[in-house]
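A single protein chain has been removed from this complex, and every other one stays in its place.
Our next item is subunit A:
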Amino acid sequence: MAYKTIIEDGIDILVAGAGLGGTGAAFESRYWGKDKKIVVAEKANIDRSGAVAQGLYAINCYMGTRFGENNPEDHVRYARIDLMGMVREDLLFDMARHVDSTVHQFEEWGLPLMRNPKTGAYQREGRWQIMIHGESYKPIVAEAAKKSADKVFNRVCLTHLLMDESKPNRVAGAVGFNVRTGNYHVFKSKAVIVAAGGASNIYKPRSVGEGAGRVWYAPWSSGSAYGLLIGAGAKMTQMENRIVLARFKDGYGPVGAYFLHLKTYTQNCNGEEYESNWWPQLQEMVGKEYLDPEASSLTHRPIPTCLRNHALINEVNAGRGPIHMITMEAFQDPHLEEIGWHNFLGMTVGQAVLWAATDVDPKNENPELTTSEPYVMGSHATGCGAWCSGPEDISPPEYFWGYNRMTTVEGLFGAGDAAGGTPHAFSSGSFTEGRLAAKAACKYIDDGKAEGIRISDEQIEQRRAEIYKPMEHYRVYRNEITAGSVNPNYINPRQGLDRLQKLMDEYCGGVTVSYMTNDKLLHIGLKKMKVLEEDLEKIAAENIHELLRAWELKHRHLTSEAVMQHTLFRKETRWPGYYYRGDAMKVDDQNWHVLTVSRRDPETGEYTMEKAPCYHLVEA
């Protein structure tokens, strides 16, 4: 193949993926590393990439300390109860104490933040959410990253991290290919900040056929945050903590602003409030510590999101669906109606398209809600991701190995979806994590920790052969058949994705099994996952675009395997409503009030699992 090898050498900081986490990392790197070479590699165009490509109508993580609204520890308490105890409180506190400065910068850069005319504070949607006109959120932060980086490589899909050959377990850069030219790109770098995306589309979506792209999280978020890290042997945490979202049916339009700002609420098919009917039974299962409706109404302590899902799922299973969002009252106010529509147009246009297509006017008709297929991510309300070091002034010894947000691989940092145990960061928090990782990465280099990195040509050539193998495989076998996509020697990326989704759905608690799994199912699933891995060696790519899809699928596969391993290891149903272990339905605090940590051996593919202590910073 005539693809060129393009080597970018002497990089200090390589930012892998340029969504909100990556743009934050690129921006801040320039301040702490004025003399450093900062390079960004993004598989799409930085101006519209990542989960925020489309826009956002709210910033979901803002303390408002300057307005006397919240302190960082309040946010820790909130995220902790929402995730039923399982969070990295050091990382959360650290993000929360910096996130306001990030948001204040955004406003200065031109992001239109709404203000409350009475108080002068930002317009609150909820306790943690502020409202913005965020259609151009991504282009604005992209501008900040472009001003700071030495070079931005658009349309370069990173597939692997490079490892240093002079010191074990140290990162040395990354490789990938350009999805336009096909050229092979090698980035030799002293430090790498992985800020790639979480995983959509690893579970069978509710949408089918042409509509399969209508998922809640961006279809281009292909689990690279995990695929890159797992492939390099970094320890991962909380991979079992996937998320299921309650959303407007089919369009997956967000419900946050509707519940919180527009004060809409839900009912079953009989027009009844149903949630509280499920609390007594659920309290048996999870304990009063995690579900105490009385205390919740007195103290504003939220009922964990997964438990509210549990009520919705069970109400529908009991035959009292559909669940309706009661919008008809709020939408009589023209101002609230306008906000309701803007909310979609600013971040989920597909929902507006759906309502226009089906003549559902929420002013005259209450729309249906449903629960989504599961997603694996570390930046929204779940904490999947790498096991990272915390900041030096907060972290206990088990959480601290010197550099903030550094994974267990030296010189390799995580932000956004890649940093584990830090849910409820959302866009502003991901940008902030990128900033924190950038400062630490500069310090890591300044401390001389990245000296003497060596990458052999052999490693580079080996990765090159591996990357283009799907195209080679296609070239060799395509003429064995007359035409079409059915070939005994290969599957194409779409066929592989369908198989992965079916597997994850049926064996690891997807939609069609009502989010239920057990030990036996997971073992079968893992076996099938290994066979799929063998077939992925024979995946065929007809062109560069399919090569992109092939590597996205491989990252999704690595992510999925980690999800299964973690789900098997944690023998309890910690988050009913996100998934259920049918053979261990109760929350088991005695054995499982711990964080789960895994490592996949890059050579053998074998997993080792361990428990890590769960530290609590503050009283409830």
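Going forward, a contact is a pair of C-beta atoms (placed from the backbone, for glycine too) under 8 Å apart; a residue touches a chain by one contact, two chains touch by 3 or more; residues count from 1.
Following the convention adopted for this analysis, contacts and distances are computed from a predicted model.
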{"item": "Per UniProt, the name of the complex member that is left out, chosen from \"OB-fold domain-containing protein\", \"Glutamine amidotransferase type-2 domain-containing protein\", \"Adenosine phosphosulfate reductase, beta subunit\" or \"Bacterial membrane flanked domain protein\"", "value": "\"Adenosine phosphosulfate reductase, beta subunit\""}
{"item": "Which of A:Ser136, A:Asn183, A:Ser296 or A:Gln495 contacts the chain that the document leaves out", "value": "A:Ser136"}
{"item": "Absent-chain contact - pick from A:Gly223, A:Gly350 or A:Pro470", "value": "A:Gly350"}
{"item": "Touching residue (missing chain; options A:Ala121, A:Met328, A:Met516 or A:Val594)", "value": "A:Val594"}
{"item": "Touch criterion as defined above, residue of A:Ala144, A:Val286, A:Ala386 or A:Ile491 at the omitted chain", "value": "A:Ala144"}
{"item": "Of A:Ala121, A:Ile460 or A:Cys614, the one touching the omitted chain in the full complex", "value": "A:Cys614"}
{"item": "Residues of subunit A in contact with the chain not shown", "value": "27-28, 30-32, 34, 43-45, 47-50, 53-54, 65-66, 71-73, 93-94, 97-98, 100-101, 104-105, 107-112, 133, 135-136, 139-140, 143-144, 147-148, 155, 179, 207-215, 218-220, 250, 338, 341-342, 345-346, 349-350, 352-359, 361, 391, 393-394, 396, 398, 432, 435-436, 439, 443, 446, 545, 548-549, 590-594, 611-618"}
